[in-house]
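Please see the structure below; I have some questions.
Yeah, one chain of the complex is gone here, protein chain that is, but the others are all in their spots.
After this line comes chain A, so read on.
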Amino acid sequence: MKQKIFVFLNAIGIFAALLLLWQLVIWLGHVPPFMLPSPWRVFRVIAERFSSLAESFEITATAATFGLLGSIVVGVAIALIFAQSRWVRRMFYPYTLLLQTVPIVAIAPLILMWVGAGWGAVTLIAFIICLAPIIANTTQGLISVDENLIHLFLMHNASRGQLLLKLRLRHAVPSLFVGIRISAGIAVIGAITGELFAGSTSVGRGGLGYSIIYALQQLQTDYLFALIVAATVLGFLFYFVVSFFEWYFLHKWHESARTPEVE
């Protein structure tokens, strides 16, 4: 307990020191507020424009959520096809690599052209960026089942459906969560990137990415900082929600999801 308080105080201390450093840079360097607003100004603008901040937050969160959920559904479906045969994997797996290596910024304008500006394009961009980790990890989980477990099922004349539902899919759940955890982080990045290009259909209102561009153009640097804080909070939120689900589904039986008993 004593140690926990110590760690907590340490964290607060470091945070305070960083804010102080930030303030010192402004004082000593005579940096104008439109280049670098003070911490206090950022806090104030967060409070003052909380509702518009929350609106942007919600728009981006929605796009990232749907992009992530969509990628889970489609990614698992593709992984199930990949798990059927080595031949299928050899033919089609390289394309998922392509999905991962193509810079999303490079294809975002294309998507914008095809589906038009707005939340649809943003969700689609988040979806595309999330897809590869889900496919790769789930496929790995589906095909890495212990041979003896498969033999066990075959000894009971298990059907293909039983093998899939009661063995392969269940076995793949921890790997799926590895994929989801990676994708949850980049879903937010994907949505914000999408919004930089295709953020809004009405001027001045849109997700975090759109608002970042808008605030930059208006030289509202303090609000820009507030948006960066909001984006960071959103990233953390995604991470915690996914971690919770992972814990919920796995903690009873899987080693990785056990909460450490002793620190």
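The criterion applied here is as follows: contacts are C-beta pairs under 8 Å (C-beta built on N, C-alpha and C of every residue); 3 or more make two chains touch, one makes a residue touch a chain; residues count from 1.
Methods note: contacts and distances are computed from a predicted model.
Asks: Considering the UniProt annotation of the chain absent from this complex, which name among "Heme exporter protein D", "Indolepyruvate oxidoreductase subunit B", "NitT/TauT family transport system ATP-binding protein" or "Transcriptional regulator" applies?
Replies: Hidden chain, UniProt protein name: "NitT/TauT family transport system ATP-binding protein".
Asks: In the whole complex, not just what's shown, which of A:Asn10, A:Gln23, A:Gln84 or A:Gln162 touches the removed chain?
Replies: Final answer for the missing-chain contact: A:Gln162.
Asks: Could you tell which one of A:Leu149, A:Leu216 or A:Val241 touches the chain left off the display?
Replies: Among A:Leu149, A:Leu216 or A:Val241, only A:Leu149 touches the chain that is not shown.
Asks: When the complex is taken as a whole, what residues of chain A touch the one chain not shown?
Replies: The missing chain touches chain A at positions 146, 148-149, 151-158, 162, 166-167, 170, 173, 252-255.
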